[in-house]
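Of the protein chains in this complex, one is absent; all others appear in place.
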Amino acid sequence: MNFLKNAWYAAGWPDELNDGKLVGRRFLNEPVVMFRKSDGTVAAMGDRCPHRFAPLHLGRHVGDGVQCGYHGLEFGADGRCMRNPHGGGTLPNASVPTYPLAEKHGVLWIWMGDATKADESLISDSFAFVADEKRAHIKGYLHIEANYMLLVDNLMDLSHGLYLHAGSLSNRDMQDNFELKTRVEGDVISSEREQPNIEPPAIWVPALPPEAARIDYFSYNEWQKPSNVIHPVGCRRVGKPEGVDGGVSSRSAHMFTPETDTSSHYFYSNSRDYGVDSQEADARIRKMLATAFGGEDKPMIEAQQKMVGNVDLMALRPVILPSDKPAVMVRRRLAQLIAEEQRNASSEAA
Amino acid sequence: MNFLKNAWYAAGWPDELNDGKLVGRRFLNEPVVMFRKSDGTVAAMGDRCPHRFAPLHLGRHVGDGVQCGYHGLEFGADGRCMRNPHGGGTLPNASVPTYPLAEKHGVLWIWMGDATKADESLISDSFAFVADEKRAHIKGYLHIEANYMLLVDNLMDLSHGLYLHAGSLSNRDMQDNFELKTRVEGDVISSEREQPNIEPPAIWVPALPPEAARIDYFSYNEWQKPSNVIHPVGCRRVGKPEGVDGGVSSRSAHMFTPETDTSSHYFYSNSRDYGVDSQEADARIRKMLATAFGGEDKPMIEAQQKMVGNVDLMALRPVILPSDKPAVMVRRRLAQLIAEEQRNASSEAA
Partner (left out) sequence: MNFLKNAWYAAGWPDELNDGKLVGRRFLNEPVVMFRKSDGTVAAMGDRCPHRFAPLHLGRHVGDGVQCGYHGLEFGADGRCMRNPHGGGTLPNASVPTYPLAEKHGVLWIWMGDATKADESLISDSFAFVADEKRAHIKGYLHIEANYMLLVDNLMDLSHGLYLHAGSLSNRDMQDNFELKTRVEGDVISSEREQPNIEPPAIWVPALPPEAARIDYFSYNEWQKPSNVIHPVGCRRVGKPEGVDGGVSSRSAHMFTPETDTSSHYFYSNSRDYGVDSQEADARIRKMLATAFGGEDKPMIEAQQKMVGNVDLMALRPVILPSDKPAVMVRRRLAQLIAEEQRNASSEAA
């Protein structure tokens, strides 16, 4: 499987590294251990001890590094062995790879490619809302037994909501006038859907004023390379701008990171600017997301992966529908980026 | 693995398709979804949506077809896309394969080969007893992690009952005078065993009159291609014909259908003409079958499959005993039928 290597992938949530915790996770087929240093910054390195290949995350966080839990070699955040308790302190010629790890916009981001190219400004400020303290946030994680692109496809084709999430996130009214507008700006690919003057889907009813029997529905999607999607969705009062007279919306980040060729990390963060202090809304939304993503998307996508097997979905020549346009554009653009990266890598090597 | 393609295989029980249910099952390595149409007839088609390869059985039964649960494409019983909710209703050039599915003698039968050859009259009337309303029926299903031919072997070699089912279906008396007669009529291969004047096995005692301390035992088997076995078994009063003076017997259909090369569907139906309204007999027999098939046959055959591994049993050169004769004849005849089918297919293709 080809992955875009020179890119920031979501790796976790900042608070996972509190209290000296080591987090071991596999990204792009590589085992990684993450931790927080004493200066508060975060670090990531290979999770495989060069001595006997024990996973370092089974060890302990010592000083600004990690002590292997098997025989005690210690590795600093630079990946070099900083203490060898055997043989009088002589340092073995031993090290583990390191990976740039950034903490930005409330997310941990990892760079699995050429570290000299890892520029934190490449992490789009479109994700700033994830850390916006004026908003309420519900975060979650799902482990998915499917290639990460099946997850990107899922979200870039908003039409799936009408069927897979029928009755909760969507309703019958929506099925009839479904149309997507697609927009490309640089490497950002967006799809937009407007459904004016329809009944609000069940999930929005509790948040709307009781008199809002019909609303202008909108649902946008914005692909951020390599494999993340920002999803604003909500209800405007008919004919009114967003947020006016009790119109409500949410903005979510869906961050998909390849674990292996056929498994993925799915980090999601849903945020809203209404009922920010409502614990009732928190509970309702947490439950809704667990049902929609964990109970509807996950089983469907994992079943799809089993049907597809270990081949690339596109090699099976799927039927392409108009609603696939954004997903197909994303796959095409990502394939270009990967091809470019590999061309550059081999010309640099030459 | 070679399978006989042009043949009727048991696919399920008719009542599994009631109430608009979709049943997804794999046969001969192919994923299939089955359902009942509004006219009451049954239909089967490929379970893999041509859009993004979601399993169709995760969708909904609509009209006389299936709506994919992922993005709502609808497929009629002819396998053609009959509704595309995306792109203004234009039907994409999309379809799934269809498979002849018959409902006959209380069983669903599927034909995975050339549909033009699927003639329902090829389903033997020997199975008519499965739907005989004058008899009492206990039906069951087991999923078996073993090649289907290990299941056919199991049943065609009745001697296994003396050891694997010792104490329940058989007794010590039976081990000493065990002999099988083998008979071939067309494509039906039968084995017959008679053990006159022995003690009845434990399982038959509750059904016999108390004075029947010894009985004439009989146990027959009839292989019906491709992989089904009809099994009449019972006790006659000594020297009397079947059913006279309290003699009792049952007649079972054992239907084995390949799921993959190393897993199978096992449908069984046990029927009797005595105590037809006895719920006590129902409960006793249901429990006995679950123990014998699920608790004795299944673990043994699955352990056998693990020992054999991913090779053909015959390639390991098993020792052949006289009691193997019916099973070996069945394997030989089936191999001939498969070879003929493949010869015909390639000459038709030429």
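Here the chain labels run A and B in written order, and each chain numbers its own residues starting at 1.
The rule we apply is simple: contacts are C-beta pairs under 8 Å (C-beta built on N, C-alpha and C of every residue); 3 or more make two chains touch, one makes a residue touch a chain.
Keep in mind the model is a prediction, meaning the values are calculated, not measured.
J.: Considering the whole complex, which of A:21, A:52, A:183 or A:287 touches the chain not shown?
T.: Going through A:21, A:52, A:183 or A:287 one by one, A:52 is the residue touching the chain not shown.
J.: Would you mind spotting which of A:94, A:122 or A:288 touches the chain that isn't drawn?
T.: A:94
J.: Consider the whole complex, including the chain that is not shown, and state which of A:71, A:139 or A:306 touches that chain.
T.: In the complete complex, the chain left out is touched by residue A:71.
J.: Spell out the interface residues on chain A facing the chain that's missing from view.
T.: 31, 48, 50-55, 58-59, 67-73, 84-87, 92-94
J.: Residue-wise, where is chain B in contact with the chain that is not depicted?
T.: For chain B, the residues touching the absent chain are 153, 157, 159-160, 162-164, 175, 178, 299-300, 303-304, 307-308, 313, 316, 318-323.
What we mean here is this: only the chains that are shown with their structure count from here on.
J.: Could you please state the distance in Å, as a whole number, between where the Cα atoms of chain A are centred and where those of chain B are centred?
T.: Centre separation, chain A to chain B: 47 Å.
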